[in-house]
Structures are given as C-alpha cells and as structure tokens.
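A quick write-up on the structure given underneath.
Here the complex is missing one protein chain, while the rest keep their positions.
This part shows subunit A:
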Amino acid sequence: MPNRSYNKSIDWITVGLYSLLVIFGWLNIYAANFNPENPVFFDTSKEYFKQLVWIGFSLLFVGMILITDSKFYVEFAYIFYGFTILLLVVVLLFGKEINGAKSWFEIGPIRFQPAELSKVATNLAVARALSRYGFSFKKFTDLVKASAVVLFPMLLILLQNDTGSALVYFVFIIVFYREGLTGYILTFGLIAGIVTTLTLLIPNSTILGLIALSIIGILYFKGVRKDLFKALVIGGVILGASYAVYEYSNSTIDLEYVLIPAILFVSIYLLSISISKRIHKFIPTYLLILWSAIILALTADYFFEDVLSHYQRTRINVLLGIEEDPLGAGYNVNQSKIAIGSGGLTGKGYLQGTQTKFNFVPEQSTDFIYCTVGEEWGFMGSTAVVLLFLALLLRLLYLSDKQHSTFSRVYGYGVAAIFFFHFAINIGMTIGLSPVIGIPLPFFSYGGSSLWGFTLLLFVFLKLDTNRNELIR
C-alpha cells in the first residue's frame, strides 16, 4: 500500500486511554489517602501529592521519548539491556531491602526500583533478538537465545526475592507464541497449571486416576479400542495384584504408587503396539502428556512444601480455599473483597469509602488501589476500569499487527503482554481470583518507579508506531 507519509502522528486513541487511566488512578490514590477528619490537599508528604510530581516527570519523559529517533531504540536495545542487567546486579549487592525484597536503590529522598526499568530493556532486547534476520523458533539455538534474554533478568529479580516482579517475565511466552513458538508449549503450560493446582486440592491417587482415565477416554474416542481393552484387562489384573501386595505388606508408601505399575504396563503395551504396528501415531504424544502429568503430580507436593516459602504456601492455600484465615493470610484478600463488594452497583461515591480508609485494606494505594475503585465507584467504575484496560490491550495488539518492522511488532506485543499480566494478576488478586502477588496495577498504583516504567514502555512503542510504515533497522 503506497503511503503519502512515513511519519504518521502519534496514536491519539492510546494517548487518550493512557491519560484516562493516569487521571482516574490519581483520583483514587487521593481517595485512598483522603482523611475525612483533616482534608488537606497541599501536603508534600502525602502520596497523592508525590504521585502528582511523578506524573509531571512522566510527561517530561514522554516528551523526551517522542523527540528521540525510533532507530535509537533499535540500536541501543542491547546496550540498554546490558545496562539494566548491570543495575540488577548492583542492586542485589548494594540495594535497600524493603518489605523483604532487596530491589530498591535509595538516593536521598528518591527510591527507585530497577526491575521496572528492566521490563522495558528486556522487551527491547527481545524485540531485537526476534527481529534478527532469519530468526526462527524452530531453530533450537534461536529458541535458547530468545529464552535466555528473558530468563536472565528474571533470575536476577528472583534473587532479589521479588517473586512478583520476576513472574512478569513469563508473559513473554505470549510474544514468543505470536512470533511462531509452537502452541504445544502453551497447551502444556496450561495442563501443568491445572494439574499442579489439582494436586494441592485432592489426593494424588485420585489425580493419577483422573489423568489415566482422561487419557483412556481420549484414546477411546480416537479409535483405539481393541488394543486398549486388552491393555486395560491386563492393567486391571496388575493393579489388583499390587494392591493386594500393598495391603498385606503393611507398606508405608503412598497409595498412588500402587497405580504406577498398572499405568506403566498399559503405557508400554500401547507404545509397543503403536510402534510395531505403525498405527495410532498420536499415541506417543498422549503417553508423553500422561507421564509428564504423573511426574508433575508426584513432584508438585515436594515443590510446594519445600521450595515455596511459608507465606507463599499459605497464600496459595487460602486462595484455593484449603485454609481459612480471615485475619491472617487471607486477611488482605478478604478485606479487599469486602471493600470491593461493599461498593454495590454505583459505589459509595468519591471519597465516601470506609473500607479503603483507616488501613483496613493493606497497601491500599499501591497493590490494592483497585479496592478504592471498587468501593467508591461500584460495579460501574470497576467495570469501566476493566474495559479501559481491555481497550488499551486490544488497541496495542491492533497497532502491533500494523507494524511493518518486526522489531516494532514484537515490542508492541511485549508491551501488551506485560500490561496484560499486571492487569490479570493485580485485579485478579483483589477480587480473589489469583494469589496475592505484589505487583502494581499499571498507571493506578502509587509509585514513581512503576509509573515511569509503564509510561516508558508504552510511549517507546507509540514512538515506534509513528514510523510504522518504515523498516526500522
């Protein structure tokens, strides 16, 4: 398509959505800090006042980004990436520990979290790596390289003990998927998630049984009937025998291991038939899924008990409804749900909230700022925020697909994916759908680092978008 101009103007729709989110976010930070006893506005120690300053700086950054040439971001992607990796290492050594995470630089009155900057840098580096000529996820080395770019900062942030910020890097899988990574990995990840969750809820033996049954069901509908029947008869005999041994030997091993010999036999039997008769070529794939799930189920408990910290375990337990502790670990979510729920259809009115005042809800202007929205603006307001985010995400996807250069497209997806992760986890956590992971809601949560990080992330893309018809090299 011939274009009249290579330089189109900035995407005003996105700018509009950004502005709405920032303004609405600030109004809610004001409300979360509003003291009905003593309503003062001009108090430089108050979060809403500081946030106003951060917003001012953000605008300055936006200006700086827009006058910078797009090529700069491509050229400097790796340098910028290297610089933030350095910062992450330095903060690990000399940083200040806040809330158990050693992830802050403190210079005088200013505190700064390099993890926020590293999101932008990593996204740039990923875009650079994936846009390299001849890059393909089908090539193993390319897959490793791309993964390394993501995993390196993630690991460093994990070492800072900032699990929440580290988890964000998982969303690059969405970008990878869009750029050609096989869908199996996504599917596999999904199944892994479901199995892991289930292992915590129901006994392992039941899960193994369920997994086995569903694989049997699938194979049955795929047309494996006669061989499956034979295998099951023999499998049943083996199961019976091993159960008998289990009972009479007074063994102390877990019940689920009784299932293993039978499943093992059936698997080998089916596999040998598939290979020798060269029929049902899909069987090995399903057996792989079956065994992965079994191993996952058997190791999930270990992971859960020995790898996760106590509070993480408790939070997950509470989320899954295993533990009920409305004043302890479940306190945050419980209070948060009460605050949001009390908003009703139309909310209590601006500054009229009672639950998000007096520190009922913890972190009420940072991680739990959405509670204020829910309480004071009700279902209307909270839905509006969800819709605003969806609009922003879809707009970003739309713009990304319009990019002529791979770099811009990949970067755009990265931005959308990161926003999506924050949106999903943060709001999900306040309404009790995801575990409590302390990550901010973009543009809403109080804090200079996060606001600047997200602004930078977004406006670099909007700058790239002004050159969407060019091949930026």
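Quick note on the criterion: contacts are C-beta pairs under 8 Å (C-beta built on N, C-alpha and C of every residue); 3 or more make two chains touch, one makes a residue touch a chain; residues count from 1.
One rule holds in what follows: contacts and distances are computed from a predicted model.
Selecting from "Branched-chain amino acid ABC transporter permease", "Germination protein, Ger(X)C family", "Penicillin-binding protein 2" or "Alpha/beta hydrolase", the unshown chain of this assembly corresponds to "Penicillin-binding protein 2" (UniProt protein name).
Contact with the chain that does not appear here is found for just one residue of A:Leu298, A:Leu351 or A:Ile431, A:Ile431. Here the missing chain is touched by one residue of A:Ser136, A:Thr197, A:Thr299 or A:Thr383, and it is A:Thr383.
Touching residues on subunit A toward the chain that is not drawn are 36-37, 174, 177-178, 327-328, 331, 335, 337-345, 354-355, 358, 360, 374, 378-379, 382-383, 386-387, 389-390, 393-394, 397-398, 400-401, 413, 416, 420, 424, 427-428, 431-433.
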